[in-house]
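With one protein chain held back, the other chains of the complex are shown just where they sit.
Then we have chain A:
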Amino acid sequence: MWFLCVFYHRLLDYRKPEVESLALMFGAFDSDDGGQDGGEHLEWRLPEHHHPDSPFHFVDLPSEDVARDIANRSILVKGIYELWGEGNNYEELEDAIKDYPDERKLPYLSPESTFRITVDSFGKVISFQEQNERIQSLAYIPFKGQVNLRNPDHKFWLMETDDYGTNNGLPPVVQKRIFFGREVGGADRKLLPTYQLKSRTYLGPTAMDAEMAFLMANQAMVKPGKLVYDPFVGTGSILVAAAHFGAMTMGADIDIRVVRDGRGPDCNVWSNFKQYGLPTPIGLLRADNNLPPWRPGLKEYLQDLGFYSGSSTLKMRWRVMLLNCSVDHYHDKDVFDAIICDPPYGVRAGGRKSGGRKLLKGVVGPYTVPDDKRTDHIPSTAAYSLVECVHDLLDLAAKMLVLNGRLVFFYPVLREDESTENHFPEHPCFVLVSASEQILSSRYSRVLLTMVKSSPYTEEIEEEARLKHLEFKENHLKWMEDGNLHSAVFSPGESVFVAEGDPKVSKETKPKYRGKYV
């Protein structure tokens, strides 16, 4: 069933992946036998002459219920509509609406229902009077119900694109297009002012913007009863969004002041959840992503059986399970349904890991902490390069995520650097679902990577992952080492002084809006 999907004109790269993730979550692919391996895609179509970054798209969804679920949960879908007609002018629109089958239309036009018509446009302003004239011109549709502007049963939308000049930064639309449809659902953007960072009690310098945090939660397919982990939790801004969608949350950070103390009893990570009436995280701890303190799931599974040796019946049961041992039993031990995070990549905040310079210098033999100083010893930390950090993150996710669980994280990309384009870290356990770019400055972007765990973690995979990581490190070492990204982003520009007429100049013109293709 085809629907008209209209997006907010922002975060262009994030729009379709969000709908696709929500479609999977709400069961749009359930009838297919493809299984949930990230290979499913919705079918999309553009209106005639429209640019891929246009806010107007058609999307094929299995039912109106799925469409409503997706639209209402989304952040970037302005509305999903049952299209009653479209045309290049109002005559064509009238013909199209008249041709649309009555059995689809009449149930929504009945005398006992209430309705509202909204006139909307993209790329131009329509005055109040013009809006009224356009609504009047729809008199050929046999509306029988009462008008109710505030809370109608049925919402109809008349939407126009414009046919002159530039179009919010998009290439000019060649041909004006008019759509008329019935709203099935739309994003609840009221969430954003409620959760906006400026009203958050406890903030850090890299707290995740509320809109982006919700998008990340949607990419991770967060829903009630799921357990979500953020290994770089900071002030908890990502987990707040996950908790809003009903997930149980857990977070770790290497900075104990952030997770334990905050700025006092009423201004800390816990209070950020209480502020919105959300359940506080199941657990917060201080831990190092480089040496995560989690109980191994798979590798010591057999050893774990030893704990049951006291009970012979249980031992038998476990043994039977092992005899039948398909990989499924291992998955029971994988804990997190999703891992969502914004790793420190050294631009606004640098990563740290255990093992400080005292140890590395090794001035007088191996560094040891004297026994009498152990209790209150504050371990020094070392810089944690992005390469290593991302490798550790992928490895942790491969071990700890359930099968089909999602890893959603930001990854920085230098915009001038052609060679790194579309080259993202890989792991044999993961399939890349989507990569959405957000331009942060003329120098660099961050890309939201969504990966799905498609195969269980085994020892062979561990070795394969290590080799893949080494290969990746080889290719990217020059800019991913500690500090390099920071200097690439903040060093004074050189290309500014390129002489006029130089072919490089044309390359410097940056797109006026933050889309990908223009």
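Some points to look at:
In the analysis below, contacts are C-beta pairs under 8 Å (C-beta built on N, C-alpha and C of every residue); 3 or more make two chains touch, one makes a residue touch a chain; residues count from 1.
Keep in mind that, in the parts below, contacts and distances are computed from a predicted model.
Within the choices "Multifunctional methyltransferase subunit TRM112 homolog A-like", "Translation initiation factor eIF-2B subunit epsilon", "Large ribosomal subunit protein mL44" or "Centromere protein N isoform X1", the name that UniProt assigns to the complex's undisplayed chain is "Multifunctional methyltransferase subunit TRM112 homolog A-like". Residue in contact with the omitted chain (choice from A:Pro62, A:Pro152 or A:Pro296): A:Pro296.
The omitted chain makes contact with just one of the residues A:Asp288, A:Asp342 or A:Asp392: A:Asp288.
Residue in contact with the omitted chain (choice from A:Ser380, A:Asn404 or A:Asn484): A:Ser380. When the omitted chain is restored, the residue from A:Arg260, A:Arg348, A:His423 or A:Arg466 that touches it is A:Arg260. By the touch rule set out above, chain A reaches the unshown chain at residues 224-225, 227, 248, 250, 254, 256, 259-261, 279, 282-288, 291-296, 300, 303-304, 307-308, 310-311, 313-314, 317, 332-335, 354-356, 358-359, 366-369, 374-375, 377, 379-380.
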